[in-house]
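The block underneath contains the structure these notes are about, expressed in structure tokens.
Apart from one protein chain that is not included, each protein chain of the complex appears where it belongs.
Each chain carries a letter (A, B and C) given by its place in the written order, and its residues are counted from 1.
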Amino acid sequence: MENLIALLVAAPLLGAAVLLCGGRRLDRSGHWIGTLLAAASFVIGAVLFTDMLGKGADDRALHQKLFSWIPVEGFQADVAFQLDQLSMTFVLLITGVGTLIHIYSIGYMEHDERRRRFFGFLNLFLAAMLLLVLADNYLLLYAGWEGVGLASYLLIGFWQHKPSAATAAKKAFLVNRVGDIGLSIAIMLMFTTFGTFAFGPVLGATGDASEGKLTAIGLMLLLAACGKSAQVPLQSWLGDAMEGPTPVSALIHAATMVTAGVYLIVRSGVIFNAAPDAQLVVAIVGAVTLLFGAIVGCAKDDIKKALAGSTMSQIGYMVLAAGLGPIGYVFAIMHLVTHGFFKAGLFLGAGSVMHGMNDEVDMRRYGGLRTYMPVTFVTFGLGYLAIIGFPGLSGFFSKDKIIEAAFAKGGTEGWILGSVALLGAAITAFYMTRVMLMTFFGQKRWQPDAEGREPHPHESPKSMTIPMIVLAFGSVFAGGFFSIGDRFLHWLEPVTGHDHGDAPISATTVTAATMVVLVIGVAVAWSVYGRKPVPAVAPRGSLLTRAARRDLLQDDFNHVVLVRGGEHLTRSLVYVDHTLVDGVVNGTAASMGGLSGRLRKLQNGYARTYAVSMFGGTAVLIAATLLMRAV
Amino acid sequence: MNPVNYLYLAALLFTIGASGVLIRRNAIVVFMCIELMLNACNLTLVTFSRMHGNLDGQILAFFTMVVAAAEVVVGLAIIVSLFRSRHSASVDDASLMKL
Amino acid sequence: MSATAVHSLWTTAGEVTSAAPGDRFTAPTIEYAQLAPVLIVVGVAVLGVLVEAFVPRRHRYTTQVFLTVVALAASFAAVIGLAADGYATKSAHIAAMGAIAVDGPALFLQGTILLVSMVSVFTFAERRLDPASHGNRVDSFAAQAGSVPGSDGEKAAVKAGFTTTEVFPLVLFSVAGMLVFPAANDLLTLFVALEVFSLPLYLLCAVARRKRLMSQESAVKYFLLGSFSSAFLLFGIALLYGYAGTVSYAGIAAVVDGGVQDIDPALADTMGNDALLLIGGALVLMGLLFKVGAVPFHMWTPDVYQGAPTPVTGFMAAATKVAAFGALLRLLYVVLPGLTWDLRPVMWGVAIVTMVGGAVVAITQTDIKRLLAYSSIAHAGFILAGVIAASPEGISSVLFYLGVYSFVTVGAFAVVTLVRDAGGEATHLSKWAGLGRRSPLTAAVFAVFLLSFAGIPLTSGFSGKFAVFKAAADGGAAGLVVVGVISSAIAAFFYIRVIVLMFFSEPKADGPTVAVPSPLTMTTIAVGVAVTLVLGLAPQYFLDLASQAGVFVR
Partner (left out) sequence: MSFPLLTATAALPAIGAVVTAAVPAGRRTAAKWTALFFSLGTLVLAGLVFARFEPGGDRYQLTESHAWIKDFGVRYDLGVDGIGVALLGLTALLMPFILLAGWHDADPSPDSRPESGGGDTGGARPYRWRPTQGFFALILMVEAMVILSFEATDVFLFYILFEAMLIPMYFLIGGFGDRAHAGTDDNAAAQRSYAAVKFLLYNLAGGLIMLAAVIGLYVVAGSFSLAEIAEARANGSLEMAGSTEKWLFLGFFFAFAVKAPLWPLHTWLPNAMGEATAPVAVLITAIVDKVGTFAMLRYCLQLFPDASKWATPVIVVLALVSIIYGALLAVGQRDIKRLIAYASISHFGFIVLGIFAMTSQGQSGATLYMVNHGISTAALMLVAGFLITRRGSRLIADYGGVQKVAPVLAGTFLIGGLATLSLPGLAPFVSEFLVLVGAFSAYPAAGIIATVGIVLAALYVLVLYQRTMTGPVKESVRAMPDLRVRELAVVVPLIALLLFLGVFPKPVADVVNPAVQHTMQDVQKKDPQPEVEAAK
């Protein structure tokens, strides 16, 4: 069985290789190859899953060592896989959603002459992501970690001819690299602390390590997670990442890659449990981000950017949950999965809308689309209900659990985190309702674009709608399925462990509260965007609004401090290198030349001068000799 | 009389000759100064020879004279040819090559 | 015939009055066989003079060249013979009543001098470089040295196809002097030898065919300064004589070491008077340092090297240095070892200023011959570093360096003679631009020589430099080594400059042409290249030779 694990990664990797090296002759069939191999990977995953279900909770974990990767004295890195319930959850999510999005892309990218390469990159991403979740040691995980970074770079910048896209891609990669520093330092710390960085030994030996080391490791892992999962302060890249084709946004920047951070934290749960300070920081980061993202989401008129903000905030929920320790791990993952469904669905919906609107992304140019594209409307709507946590739908269960857990953390921080989570729920309800209303309700606001092409909104082809429908199902039922009888809890508990914490208030109260804020959020949104027509041009808006439109000025900060500062630094360094470092040497040479020129003058061609020098020399010679004898 | 005085005289002559070389411009005169220095050496040699009571010094003096004669031949030949081509025997004029 | 010899005659003669008739006269013993190298050369030189007198003009050139080459070859054979008979090592001793030492260093240096003279004589005899005037092949010497430049007399002489074939006997005389110089074993011989090899050189400098004014000027400068310095030398000799009461090296050394106890009270104030010793030693030293061209006694070098006919320059630069350093070594190791500690700082100072000064000033030179002159100064400094290392290793390293350096120098100057334009040799560096494009081979050969001068590994220059530096370091002169490498770095700069000029800069339209030499010059250059590469790759044999020869007889 375990031999299949390698195939999970191999299939999409093969696809990537074939598609990228295949050349033009594959242009016609490429997308099919890609999709098939993604699907194949999903099938293998399913097989392994059924096999796993057949076993007892404790001997479910599979392990496969392929070969020794970096064998150096005292440093052993293997290419080895570990498939336990946690990994399995991800495998299914990644391959499942991945396959759907492959299918969707067939339609979406139909008119792009570089479609073959697009599918190649998608497969590459799948391979890397699977490597990430299947790795049995942190170094291999790091490889996958950077791999998905590369794939995301390539896909964000897929339309390279657009400078904005190229820039966004670069930005994404760089910000992720900053996070990667964290991961690599964490690995080094593990190496110096435990002498290894394989999951088993490290997580097994946390007891022996000092808390200080563990805290450091934890914080470094958190840094990495922030980079990958667009958490404050490294969140700035996610908004720009929407430059990429929408399927990419759906798969990478909503469903899977951005959740890698959560996976990392949950996977390293033991370390965080042993380092409460680090854990608290995780929770705080999560809380901050969920508000940050939500606020940003409220102000964006670009539908994808709005959804991106929401993604940020939802991942904030997951990180918050992960920061709660054993209380929250399971729910973090659960929310991650459900979010995978509905957010992917929402993005695909958005993509479908853009598809029908000549790639228009400004929601102020939408309106009343529900009549033009019913399927999109319904699926999007279900996704909407799921995310705001409408009772009975996926989001309701998963998010509610997190809020409960937050309160259950206990103590003051429990109250603070809990209320933040509640507030977040309210804002979520607001901005999602806003998106919904601006897009599908009200009167149509679109007009001819620059080339004077009047958009003709229309429903998307089957290849696009079917995945949306499937995902809609997921967003409706997944949560319920998981929560009835705590299926998901029991499934993951062996890996992550679980603990109920001490809830100061009953679950029902929390649920009630959630409902209340939900209603408030929706109501406010309706009062603003539902009752009166939405202006086609954005009003100036309050200070907060304007700040939120600019990602709460975080980019401006980066620009001023990092970009400008960096430019000045490099420019001055170039100057220094040329004048100072090089100058010293050239200066010596020049001065040598000058000296030479001056000494040369002594050779003035007059024999008598020469005689003088001889005479003087002799005198010195004699004097020196006598002196030496004297002393 | 104390032969050492001859040494002082010789040293004096030598110095005069040397300074002449340094000061005078006319090649011939310079050359004569050099001859003076050689003769100062001869005097020294002879004096020492007398003091040591052996004749090496005097033999040396003879050799020196021969050498000086040879030098005169060569030197004058060169200086004269220079003079003929430049119509000047000043050593300072002979400064085409410098630096 | 040396002073001591005569002296003995005198004293014996003095006793005649009282002594009974009988053995009145003991003839000095002269080991002619062991002096053969010198005698051959002198003899043939005299013969050469006769040739000038009696052989018709058109045959002189061939006769002279033939005689000279034969003489040098024979003399060299004699040297080899002596060495084979073990005079270099076990049976080394002092010949001619203590006048001349026949030992390892002497023979090694004599051999070197002879070979170097041989190859440079080839360049003397080269007659294909200058365009033939009036159908006569001409060499690089004036048609008639006596005639005024540009005068009708000169024109007539040129038209008549005169050539100064006297140069060959002159060279031979000079060589004879050089052979004696490093072998001289008393101060008198030293002085005479010095003059014997200097005077012909003064003349040779004056007889260039082109640029005669510069040639004569160089001769004058060389002559005046040369005799000035020899005057100092002589005075030094006088003082040493006054100090020791003898001019033989052994005798002086004995007094210096305090070997002589019974000092006649009358002489107490001179005998063992250190002032005399030190001043005299310093003066003699100065005389020799002048010949090797050490700073601050170097200033004649650039002008003379530039003005003299290039073949003569090559000969001078190579052979003179060898001879002078040989004498210097003998003086320091045989006569003044007692003074090592007094002279060391002085020698250090001279060596340092010579290395650095030569290298620094060379940077801004614009004439290839002057450049090589300064480079030779710098090299003198390097050799001095080896001289200072008071050890047999030091001696042999210096011998080796001299052997290496002299051949490369002759070769380099031979290449200089090839690059010509309308005015004769094009020695200004700017003319050398792009030479590598026009005649890669010539440029490459010259580059090899330059790299050897710069002491790049795999060239003989490196072997030599390494030998002396190693000896110096062993001799506790690490400081000199450091200065040495630094000045080598500086020196590298201007050698590289020339290479850049030859290979990386575009040829000028009015650039010089590279004349095709006769086999003679080709041989010279080939020998230079061969020595450079062979002694760069496999110097072992010659190092052995040098180290075997590295012991002075006392």
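The working rule: contacts are C-beta pairs under 8 Å (C-beta built on N, C-alpha and C of every residue); 3 or more make two chains touch, one makes a residue touch a chain.
The shown structure was predicted, so the numbers you read here are calculated from the model rather than taken from an experiment.
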Omitted chain's touching partners, listed by label: A, C
Absent-chain contact - pick from A:72, A:543 or A:631: A:72
Touching residue (missing chain; options A:205, A:280, A:507 or A:538): A:205
Hidden partner chain, touching residue among C:89, C:273 or C:439: C:439
Chain not shown, touching residues in chain A: 20, 67-75, 79, 139, 142-143, 145-147, 150, 153, 157, 160-161, 163, 166-167, 170, 173-174, 177-178, 180-181, 184-185, 187-189, 191-196, 205, 208-210, 213, 566, 569-571, 573-574, 577, 581-582, 585, 589
Touching residues (missing chain, whole complex) on chain C: 434, 436-441, 451, 454, 456-458, 462-463, 466-467, 469-470, 473-474, 478, 481-482, 484-486, 488-489, 492-493, 496-497, 500, 503-507, 509, 511-516, 538-540, 543-544, 547
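To be clear about the criterion, only the chains that are shown with their structure count from here on.
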Chain pair with the higher count of C-beta pairs in contact (B-C, A-B): B-C
Separation of chain A from chain C, taking each centre as the mean of its C-alpha atoms, in whole Å: 81
Centre distance in Å when chain A and chain B are each reduced to the mean of their C-alpha atoms: 97
Junction residues of chain A, two or more chains touched: 600, 603, 605, 607, 611
In chain B, residues with contacts to at least two other chains: 18, 21, 30, 91, 94-98
Chain C - residues contacting chain A, complex: 220-221, 224-225, 228-229, 232, 274-275, 278-279, 281-283, 285-286, 290, 295-297, 299-300, 302-303, 339, 341-343, 345-346, 349-350, 357, 360-365, 490, 493
Residue numbers on chain B that touch chain C, as the complex places them: 4, 7, 10, 14, 17-18, 21, 27, 30-31, 34, 37-38, 40-41, 44-45, 47-49, 51-57, 59-60, 63-64, 67, 70-71, 74-75, 77-79, 81-82, 84-86, 91, 94-98
Residues of chain B touching chain A in the complex: 18, 21-23, 25, 30, 91-92, 94-99
